[in-house]
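In this view, the complex is presented without one of its protein chains, the others remaining in place.
Going by the order they are written in, the chains are A and B; count residues from 1 in each one.
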Amino acid sequence: MDANIPLFQMNGVAKSYGGVRALEEAHLRVEAGRIHAVLGENGAGKSTLIKIMSGVVQADAGDMALDGAKILFPSPKAANAAGIACIFQELSLIPDLSVADNIAIANPPRRFGLIDRRAQRRFAEEALARAGAEDIHPLAPVKDLPLSRRQMVEIAKALARMPRILILDEATSALTAGDVAKVFAVLKRLRDEGLALLYISHRMQEIDELADDCSVFRNGRHVASYLAGSKSRNDVVELMIGREYSHVFPPKPNAAKQGAPALEVAGLCWSHQLNDISFAARPGEIVGLGGLDGQGQRELLLALFGVLRGVSGDIAVNGVVRRARGPRAAKASSSAMALIPEDRKTEGLMLPMSVRDNLTLPALDSLARFGIIDRSREQDAVDTMVKLLAIKAANLDIPVGALSGGNQQKVVIAKWLMIAPRIILLNDPTRGIDVGTKQEIYQLLRKLADDGATILFYSTDYDELIGCCDRVLVMYDGAITRELVGAEITEHALVSSAFRIQEPGEIQLG
Amino acid sequence: MGDFRYWLAENKGTLLAVAVFVIMFGIYTGNHTAGFSGMVVTTAANKGVLLALVAMAQTLVVLTAGIDLSVGMVFVLANCLASQLVVGSALETTFGVVVVLLAGVICGALNGIIVIYGRLQPIVTTLATGAMFYGIALWLRPIPGGDVNSDLADALTEQLPGGIPTSLVVLLGIVLVVWIPLRRSEVGRAIYAIGSSEPAAYMSGVNIDRARLTAYIVSGLLSACGGLMLTFITYSGEASATIGGSYTLNSIAAVVIGGVSLFGGAGSAIGAIFGAFVLRTIGDLLFVFDFDPLWQPLFQGVILLGAVTLGSLRLLRIKNRLDLFG
Partner (left out) sequence: MTMTLSSFFARVDKPVLAAFGCIIVLLLVGSLYSSSFLSPEYLLQQLQVASFLGLIATGMMLVVLLGQIDLSVPWVVTVGGMMSTAAAGWGPLGEALAIPFGITCGMFMGLISGFGVAYLRVPSMIFTLGMNAVAQGLMVLRTGGFAPQDHSTDTMHFLATGRSILNIPNALFVWIAVGAATIFLLGRTTFGRTVYAIGNKERAAYLSGLPTQRVIMLAFMASGGLSAFAGVLLAGYSTKAYQSMGDPYLLPAVAAVVLGGTNILGGRGSYIGTIAGVILITLLQSILSVMQIDEAGRQLIYGAVIIGMLLIYGRQKKVS
């Protein structure tokens, strides 16, 4: 292969959404037979970059070349035809169709002009095998599969297109550790077969393990490209954020909290997914929930918030046993519980509504008299929150969907702080937001705790649990399997207890 | 064995509609004074087939997560057109049939084009085009009347030698020629795909516009088939907003009873056909049990509400209240 003509090249590509520059002067050079990692904070332009590459959106300026020949992708179909397949962060599977239908959706085997179902099934089985997911039945409807299986189907679907360039955007985020190992083996094999892979992940370990080349993006611009392993992790982080990675977490108080627990849970069970959970949390404490993703942490938070039906066991708030019958009861003033949900786009915010309207939703009752909203009190409350969280918005009447991800998340948190909650449940609140905002959120949490709030904090990011929490409850299969306190909270302890490995030194990671 | 399980799960709604229909029709024929006679079956079949065709038309659009409130008006328009054109010699009659079906295709295409390229919501679009189609029907036939080629009409609405109603054979033929191939084609799958998740379908490179346009066109075609059959049964045409409206509403009811999801992406036209039969049999049952015909509208409403409320029983099994919101 001619060394001067890469398999794929992009030059000076720019894209803006409604006046906001998402990408400018983007350069990328992708070689066959290599895994190319793209790094950057959220909002760095990575998603836009791959959307342009895969034809989902079109660039405003710049050009792309495949094998040195200029190309344009007006639609995902065109990109597919050129041999670019993408595994998106938001899944591209169709829930009501079967696995086989999904895998062969773009170009099914035909007989007499109709889809040849038998051939399609064989085709799907082969693709699933290539992705290392033989356990999935090709006739199963996608909507019945758990998230990790769907992700595997997604990978099989991309592979079935026999792409020359395979783009993976946070493709492993929903996978179990076992699947990650399988997928990595598949990806390495594909590289050896001569595919070019573009790999986007927030997990540095994954990039360390997989990547041959790395490109760093920041604020929509290409910052640097380098050979994997030629820079230290700290250098890479600084390239991404342009500041020191330390000082991210606020200092923890030294003494353990005393006093009566604000939240006491005893023998909580729900539908096989929560098994006999008991713990207590005191005012001023940040209690982390750890463990592998999907071990019942989300369900625990939902159960406390009254969203789940058929929960058994006792939940006591300030020593009083009660069972909230929904978020409305949970937020009532006697306990003032708040849940920062996982997905801000579908559970936290009404994207087309204004920042102001979003902020006051949970607190509407307290801002109104006889159901009539007191505008000046509303304005005061909103102003306080905007100031407290330093929410950056052109004005408060623009739709919240127009804000950056970090600011959106701040709005989600702020809207719950409006009710002055005494117990705050957080479900992975920093997923997909930039480091700067993360830092502000950590500081806010500590401040809230110091002011006497009780915080239950689930995170998929171990660094966060280590940096933020006074105690961490590690969950496995719907039960709390270990409690780590203070200095015991280390990455090593978190990982080993997450995998239920007791002896140090035997930790096997994907 | 595993394969059968998936097939069963996929066709649960359809099978349920078939079962309900068989039971109801059994009761009906068992109690009818004339018994299971050819006349009873033929009359019932003719009425059922009309609604079945319109319900199939509705299914196509509902599968794309849309709704077509103009199916009844296309049905009426086709009826009025047929009462003008499907007469005379064999050649003239054939020409008439082709024109009527073509008119259905054009109506469907108009809906589809407005929805796809005009980017208007299907419910509003078809509500408005329905008024337009009704206007045309009224213009074609200001007062009820007209005629139809009686040889063809009799051939299609009476019985085969074995006592089987011809209209059922016509319906079966339409299913075999239109529905089955569509269901098995790439376009058909795309129709399900966009109903299930349009963004995912787009990202998967599915040709969305083509699939949606096909759905609306076939919908128009099937409604026109229904209007044609109506003409063969009544020997005349009538531009009646009442008939159009009631067929539209009943088609939605039939689709729901037939297990097609109003949210799109799941269900089958076969289910809708049996949903239509179930609806039609309700009226006949009332007749057999000597109910005052005045009770029929109330009864149909209550049955419809009952059927959809039964579907809510699934709510009792929901353990995470967030699942209520889809």
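Simple rule for what comes next: a residue touches a chain if its C-beta (ideal position, glycine included) is under 8 Å from a C-beta of that chain, and two chains touch if they have at least 3 such contacts.
What you see is a predicted model, and the numbers here were worked out from it, not measured in a lab.
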| item | value |
| --- | --- |
| Contact set of the excluded chain (shown chains only) | A, B |
| Selected residue (touches chain absent from view) among B:129, B:214 or B:268 | B:129 |
| Sole residue of A:61, A:266, A:292 or A:353 that reaches the chain not shown, by the stated touch rule | A:353 |
| Candidates A:119, A:266 or A:364 - the one touching the absent chain | A:364 |
| Residues of chain A (touch criterion as defined above) contacting the omitted chain | 56-57, 307, 326-328, 330-331, 339, 341, 346-353, 357, 360-362, 364-365, 368, 371-373, 375, 415 |
| For chain B, the residues touching the chain missing from this view | 67, 114, 118-121, 123-125, 127-139, 142, 198-199, 202, 239, 241-242, 245, 249, 252-253, 256, 262-263, 292, 294-302, 304-305, 308-309, 311-312, 315, 321-322, 324-325 |
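We take it that only the chains that are shown with their structure count from here on.
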| item | value |
| --- | --- |
| For chain A paired with chain B, centre-to-centre distance based on mean C-alpha positions, whole Å | 44 |
| In the complex with chain A, residue positions of chain B that touch it | 2-3, 6-7, 9-10, 181, 184-186, 189, 192-193, 195-197, 199-207, 265-266, 318-322 |
| Residues of chain A touching chain B in the complex | 56, 75-77, 80, 86, 88, 90-98, 101-102, 105-106, 108, 110, 113-115, 117, 137, 139-141, 157, 270-271, 299, 302, 307-310, 326, 347 |
